[in-house]
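Before anything else, here's the structure in question.
Left out: one protein chain. Kept in place: all the others.
Going in written order, the chains are labelled A and B, and every chain counts its residues from 1.
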Amino acid sequence: MNHLWKEIRQNPILWLLALVPVTFAAQKVSPESHTLLFLLAVLTIIPLATLLSHATESVSAKTGDAVGGLLNATLGNLTELIIALAALRLGQFTLVKASVAGAIVANTLFLLGASFLLGGLKYHVQDYNRVNARLQTSLLFLATVAMIIPSAVASGGSEMAPDFMQKLSVGLSVVLIVAYGLGLVFSLKSHRELFGSIEEAVSDEAPWPLNVALVTLAGVTVFVALVSEIFVESVQEAAVTFGMTPAFVGFIVVALVGGAAEMASAFSGARKNRLDLSVGIGLGSAAQIALFVAPVLVLLSYVIGPAPMDLQFWPGAVIMVLIATMTAIIVTNGGRSTWFVGVLMLMVYLILAMTLYLLPPGGQ
Amino acid sequence: MNHLWKEIRQNPILWLLALVPVTFAAQKVSPESHTLLFLLAVLTIIPLATLLSHATESVSAKTGDAVGGLLNATLGNLTELIIALAALRLGQFTLVKASVAGAIVANTLFLLGASFLLGGLKYHVQDYNRVNARLQTSLLFLATVAMIIPSAVASGGSEMAPDFMQKLSVGLSVVLIVAYGLGLVFSLKSHRELFGSIEEAVSDEAPWPLNVALVTLAGVTVFVALVSEIFVESVQEAAVTFGMTPAFVGFIVVALVGGAAEMASAFSGARKNRLDLSVGIGLGSAAQIALFVAPVLVLLSYVIGPAPMDLQFWPGAVIMVLIATMTAIIVTNGGRSTWFVGVLMLMVYLILAMTLYLLPPGGQ
Partner (left out) sequence: MNHLWKEIRQNPILWLLALVPVTFAAQKVSPESHTLLFLLAVLTIIPLATLLSHATESVSAKTGDAVGGLLNATLGNLTELIIALAALRLGQFTLVKASVAGAIVANTLFLLGASFLLGGLKYHVQDYNRVNARLQTSLLFLATVAMIIPSAVASGGSEMAPDFMQKLSVGLSVVLIVAYGLGLVFSLKSHRELFGSIEEAVSDEAPWPLNVALVTLAGVTVFVALVSEIFVESVQEAAVTFGMTPAFVGFIVVALVGGAAEMASAFSGARKNRLDLSVGIGLGSAAQIALFVAPVLVLLSYVIGPAPMDLQFWPGAVIMVLIATMTAIIVTNGGRSTWFVGVLMLMVYLILAMTLYLLPPGGQ
């Protein structure tokens, strides 16, 4: 643990780790101070995310950017899975679906757009492996089809038998999970040689030893999950204090704070000209949520939920996911990035966020 | 006919040809045994499709894969045209439209996806001429626009004057036929040099002489048409026995069995690393149905139908065709295929098929 300790002493941001016990204490003492808990949680997540980012980079230095990105995406989504499971157990399906759709859109547009922008401000033109980008955007497209088709085919949507939607959701969930699994076989096994990084990273600092990195990864992930739960519990009430609509909170704020750890890694990758790491985290995480987390939640709802959850989303959410997917397909087609590509993606995200921010409470 | 005879003796599948007279006899003797006729028709179509596939390959060995694919697509669609004409004469417009849309989707997603998968299981990476793929998907996109725009522009769709839809359908039909004709001029004449095959096929067996192949093609096509008619007549009633919904039968079962001949050729091409043949058959057939068969049916309905047919499709069908077209555009953009590309396309098809299978009868 010497490496970890040295890192903490050198990096002032990590001193915020001292807030971790404070946050847990505050929750015990005063569980109703939502605004305080909200601010503490946000401040605590930042150093944890930084630590997670550093550990991931150390691991991916050994495994390559594709595996490193997958690892990072999986750990990042573990948090979201934990949060969603809590909501699922309480039967809050709308919250679960909003956080799933919001995370897909945030990872695709915000995380990737900001990575392109941050990288582009430092490097004139950046190239990345477009094979991986294509695989992930194709998977996202498949998930989008699975979101669109139930409501589209059943044109008279309102009188649909709920039985139909339940059976269909289970079937679609199995299809998506199988597709995701085959995608892993394809990218990590049968055609792994296509998924190498474009730019060989030259690490400027010595990475941690593998065991330190892995233990840090596991431990910090647990803390992130615990703090995230405090965050989710306090955010809705705190949002009212700040004058935000529930749609904006569920779709934008939760997704951005919940994805802080992944963003820290992705942005750091982009600034080091390792855009393959950023693409792997952003699109990989979005695809994983769409093709693995969401379907697993549907299937688990039969075991742990008060009632089964289906895969039918609010039409506005479907359109936002569709727009995010189409943007990613159009933008990553060439495997080349500049700052303006990042601006474009962020602008699309800004349009979605602005619309949700202004949406009157009943409009959703 | 010596070649043909030799082929039949060597290939056990072709021994099923003995069922052809049995099927015709059964229809004469017991036209109400729908389930028996259904099974006989399916078993009879298999050897006929195999024969058709072999004849097509012999012809395309002389003409090149692009022309061979077009020839195969045209003969395959001849069957569908014959069936659709019968339905048109009876005024069964819903059946005609379902079979048209179902054939477009099946050729684009199932035939091509299965070709990519079968080819990819044998070859690590396969390249094909993306110029032809782009031409066909662009034509499909044009046809999709023609399907979308009437109902989209007329936002108050239900109160639309039927007169408007009739005139528009005739106009759109002429536009599509002209575009298809110009596409043939482009690919077969003015820019034919762009449409050559990527991989030069090395035939492992001596092809039939051209006249044997052509006579076989013509003769077998007639038999396929006759058996297909028995199949279509029996399928709806047999489907009830097997517990399938009418939407599933019209869209999926009819399209898959009706396209068996083309599929046999396309799959065989993919296994021989002649993916240009598969792409030419799959996308070429879909484009031909969308831009030639469907418009011709609209125009012919003024001559032979009890009433004129329009080009307005059930919204679910329009969305399925749109999804199939977008999938083809995204997937064939690079001109390169692996097994996973095939899996993705088949998964999209599976999602559509599953939705239709579960759709309650009134939901369409």
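Here is the rule we go by: a residue touches a chain if its C-beta (ideal position, glycine included) is under 8 Å from a C-beta of that chain, and two chains touch if they have at least 3 such contacts.
All of these numbers come straight from a predicted model, not from anything done at the bench.
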Selected residue (touches chain absent from view) among A:13, A:90 or A:354:
A:354
Touch with the omitted chain, as defined above, among B:11, B:30, B:63 or B:190:
B:190
Quick one: say which of B:145, B:212, B:225 or B:299 touches the chain that got left out.
B:145
Of the residues in subunit A, which ones touch the absent chain?
124-125, 314-316, 319-320, 323, 326-327, 330-331, 333-334, 338-341, 343-344, 347-348, 350-352, 354-356, 358-360, 363
Footprint of the hidden chain on subunit B, which residues?
134-135, 137-139, 141-142, 145-146, 148-150, 152-156, 160-161, 164, 167-168, 171-172, 175, 178-179, 182-183, 186, 190-191, 329, 333
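Simple rule for what comes next: only the chains that are shown with their structure count from here on.
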Euclidean distance of C-alpha centroids - subunit A vs subunit B, Å
41
